[in-house]
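All protein chains but one are shown in place.
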Amino acid sequence: MHFKKSLGSDNHSGIHPEFLKSIIDVNNSHAPSYGTDSVTKCALKLFKKNFGSQSESFFVFNGTAANVLCLKALIKSYQSVICTDISHLNLDECAAPEAIIGCKLEVIKSVDGKLTAPQIEEKLTRLGDQHHTQPGCVSITQPTEVGTVYSIEELQDIKKTCLKHSLKLHIDGARYILAAHYLNLTLLELTNIAQPDALSFGGTKNGLLFGEAVVFFNKDLAKDFKFLRKQAMQLPSKSRFLAAQFIKLFELWPEIAGHEHSMAKYLLQKLEPFKKIKIKHPVQANSVFPSVPRAWIKPLKNKCFFYVWDETNWTLRWMCSFDTTKQDIDFFIQAINELSDGSADGLNEL
Amino acid sequence: MHFKKSLGSDNHSGIHPEFLKSIIDVNNSHAPSYGTDSVTKCALKLFKKNFGSQSESFFVFNGTAANVLCLKALIKSYQSVICTDISHLNLDECAAPEAIIGCKLEVIKSVDGKLTAPQIEEKLTRLGDQHHTQPGCVSITQPTEVGTVYSIEELQDIKKTCLKHSLKLHIDGARYILAAHYLNLTLLELTNIAQPDALSFGGTKNGLLFGEAVVFFNKDLAKDFKFLRKQAMQLPSKSRFLAAQFIKLFELWPEIAGHEHSMAKYLLQKLEPFKKIKIKHPVQANSVFPSVPRAWIKPLKNKCFFYVWDETNWTLRWMCSFDTTKQDIDFFIQAINELSDGSADGLNEL
Amino acid sequence: MHFKKSLGSDNHSGIHPEFLKSIIDVNNSHAPSYGTDSVTKCALKLFKKNFGSQSESFFVFNGTAANVLCLKALIKSYQSVICTDISHLNLDECAAPEAIIGCKLEVIKSVDGKLTAPQIEEKLTRLGDQHHTQPGCVSITQPTEVGTVYSIEELQDIKKTCLKHSLKLHIDGARYILAAHYLNLTLLELTNIAQPDALSFGGTKNGLLFGEAVVFFNKDLAKDFKFLRKQAMQLPSKSRFLAAQFIKLFELWPEIAGHEHSMAKYLLQKLEPFKKIKIKHPVQANSVFPSVPRAWIKPLKNKCFFYVWDETNWTLRWMCSFDTTKQDIDFFIQAINELSDGSADGLNEL
Partner (left out) sequence: MHFKKSLGSDNHSGIHPEFLKSIIDVNNSHAPSYGTDSVTKCALKLFKKNFGSQSESFFVFNGTAANVLCLKALIKSYQSVICTDISHLNLDECAAPEAIIGCKLEVIKSVDGKLTAPQIEEKLTRLGDQHHTQPGCVSITQPTEVGTVYSIEELQDIKKTCLKHSLKLHIDGARYILAAHYLNLTLLELTNIAQPDALSFGGTKNGLLFGEAVVFFNKDLAKDFKFLRKQAMQLPSKSRFLAAQFIKLFELWPEIAGHEHSMAKYLLQKLEPFKKIKIKHPVQANSVFPSVPRAWIKPLKNKCFFYVWDETNWTLRWMCSFDTTKQDIDFFIQAINELSDGSADGLNEL
């Protein structure tokens, strides 16, 4: 019998066996805590290898913390963060940026989850006016929340605009490895192109038990960050278990990202015959955003869990994980097939 | 050959094999995230069993977060938290209570790490005076930072004082199981005696990979806490791996706490012959606080890592973990023995 | 010769002679500070008379503080405030709500500066979802930032919607007296209709040297507010000088509001012949929002200062103060007249 996996989120999957093994491997006797152990030191060397020798990295517990603490290091509370309307930062952090940084988000209406350089410039109003929060940073998500990837040109335009207006640049890279894979770049190459001041480098959604990293590309930003992290309640004690997983992630990421993306592409390809399904965004990472006939949603969800992304047009989010298989997708497509053959909404109606 | 373990901290140890096994056991396929999975539900039932049916519990990542978020739920920013001078809250959270809650700590000079009911009353000054922060909560650590345990009578006196003056009560229970063990009580019995409004229930220092719990004893406090937790960047996504460890902790805690305490007692007993070593606090949990001749510190540290607790009188902290063995202690005592026989500081001088 | 007054803002005017006199009158010898003096007590009685016996009022220094502290008392940081896109709260407080409360603003696109009951309901999404900030309060400005006044029916609809969804209601009443005047209601009648939970009652823009009031309509909200105010750095020491001005304001407000509104209406009437001037919003308070030919702006500003409200369509804001006279307006109209007769943009062209 086939066990149904979720298409709900890439954090519905568990721990990648290799990451679990890495935890087990370093669970031998005692080690100094709070990041002073040899495994952490080894991992931090790999961060420098993958993000540049001038980078400085810090583990935190989750993605909310990675995003918020990157930004807290980049801006003052009276500066605003320019981001998209659908950014995780804006919609899914329960106002943590506002609470922890005390800043305002300046929201840009996105297309395919992206903001553009001209849109940034439109937000640069009332500069120097003490009554109005001042733009301090642009935050983009790469890949975006709807599974698209900023192109090299888009990244360069955004960076150029940031430099022109003295804006810091942050990348929410919860699924950064998928962007590197899609653009066929190493992490270092992608980072050298995008030139962020700070990067949230994700682990959890790519198979780690837990753990994200705050990566700074300027030693001044990193200088006192350890105090900021501790005060923000994000200093892990048994750091070696985060470190070991990231060491393995730097080895396995091309394989993991490659697999996740290929599963999304496979799903996309299998959906092609279903004319009632519209694909809302290019599939460039590990998710597919289809709109489907409303009546299909309930029966499909019974087969395999997923989220409705947008109730106004019944767009869904189907997301592949490191352990999603062709078999899982075939099973799901079979369910669609059955609905599609039915009376009310089936293809045969068309 | 004997492998040297640290006496530095109980978070220098790794993951207890049974907790690691519990992680492995629930790492099967997919599960809903953010606490909606069946393992978490099962764990939360056990929390109710161990802390009372009216309790409501929430996982967070670390002890700083458990303490700070308990207090954030209990008080307003213009209220102060009465705690001891040596409390973790005061000394070791890098001012997280001030930053995250915005409150002032009112610090009491402790004896054996404890504060007393009369000392609380001395802090109740300028009540109603708008210029002065108002006492809102008492926070005690059980067992204390110096390995002592509040007695039943002490707990009752403190609670009585809190009730009399409408003060909330918080317990920092990073090593709560050791207090229950020492007092020969179940977790529920200890909690029913102490009657805290909120408890930080520790996991990491007792062998978990990571994870602490915020436990409220009043449903009103718990009502909106999920939003507070998320906004404070403490919502774990793959919750089942925290839950599984806590499920196991509720089974194994008497054994773990018993072992840790017995190791501390064994160490204490072995120290008795050394007249140059003074024990500074009763040994009621898993740590021993000796003062030793200053010249011993460096060579001893070379044998086995530990922290100097108080440089003004060369008091050290030796702390046992779940995996500390008699062999480890014998090895350490042997090192002391060698120093003690030496010329400058040895016993034979006396 | 005629002295040119500003049409820039009603805080460009100075102190109303009667308010200045009230300051001088209470400047006799010593009085207790921080609100315990007899003048303050007398003023607070008048607040109860004007806002209802269940109301509790507190002086603060400025409008930013009045708005932010009202809201801080009404919501938790993980709750959002629903307000308009052009609200002072959103555009002109330099992100003080975010910094001091830690909350997110949920912004509604306004028409004539107003939000509507159905628009509030559209914002009530993701209720109970811990990842998303939860609507906690609606804040309206009465009169609005563009000089319009919510009608009785609009206020009733908004309150009904708030009650239905357990939302608190706040009114930014920096120019509240103008709304009462326009609706031909007493302050108490207007307040009983609108039923806010908290009101920022403005003084500075109506001729006070300085001073606003936070008015709560629920004693529970007011209970500990004095601590919140002090901690937020808003406790005035020589309170009697604020109190004396408010005492006088309760006497003179119908006259002041009446005069300011009549000046705006007079200006509006005088603008009627100029076909190139479009009035963008109904004139219901003390301001007129015209769009004028772009070439007029510079020469007009040289005659009399004002702000460009919206550069995208060259809408201006002309605002009358307690001391604006018909003579001032005639002088300004004369300047328009001269421009209008000119070659490029004059009426004679049409």
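Each chain carries a letter (A, B and C) given by its place in the written order, and its residues are counted from 1.
Going forward, contacts are C-beta pairs under 8 Å (C-beta built on N, C-alpha and C of every residue); 3 or more make two chains touch, one makes a residue touch a chain.
Please read these numbers as outputs of a predicted model, since none were measured by experiment.
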Among A:60, A:120 or A:235, contact with the omitted chain is made only by A:235
Missing-chain contact, candidates B:21, B:49 or B:131, resolves to B:131
Contact with the hidden chain (one of C:120, C:177 or C:235): C:235
Considering the whole complex, which of C:90, C:142, C:191 or C:204 touches the chain not shown? C:204
Residue numbers in chain B that touch the chain omitted from display: 77-78, 80, 91-95, 98-100, 102-105, 130-133
On chain A, where is the contact patch with the chain that was removed from view? 34, 76-78, 102, 130-131, 133-134, 224, 226-231, 235
Can you name the residues of chain C that touch the chain not displayed here? 3, 5-6, 8-9, 11-15, 20, 23-24, 26-33, 61-65, 68-69, 93-96, 99-100, 204, 209-210, 227, 230-238, 240-241, 305, 321, 323
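Here is the rule we use: only the chains that are shown with their structure count from here on.
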What chain sits nearest the middle when you go by CA atom centres? A
In angstrom, rounded to a whole number, how far apart do the mean CA points of chain A and chain C lie? 42
Roughly how far is chain B from chain C, centre to centre by C-alpha average, rounded to an integer in Å? 52
Chain C residues counted as touching two or more neighbouring chains: 77-78, 102, 130-131, 133
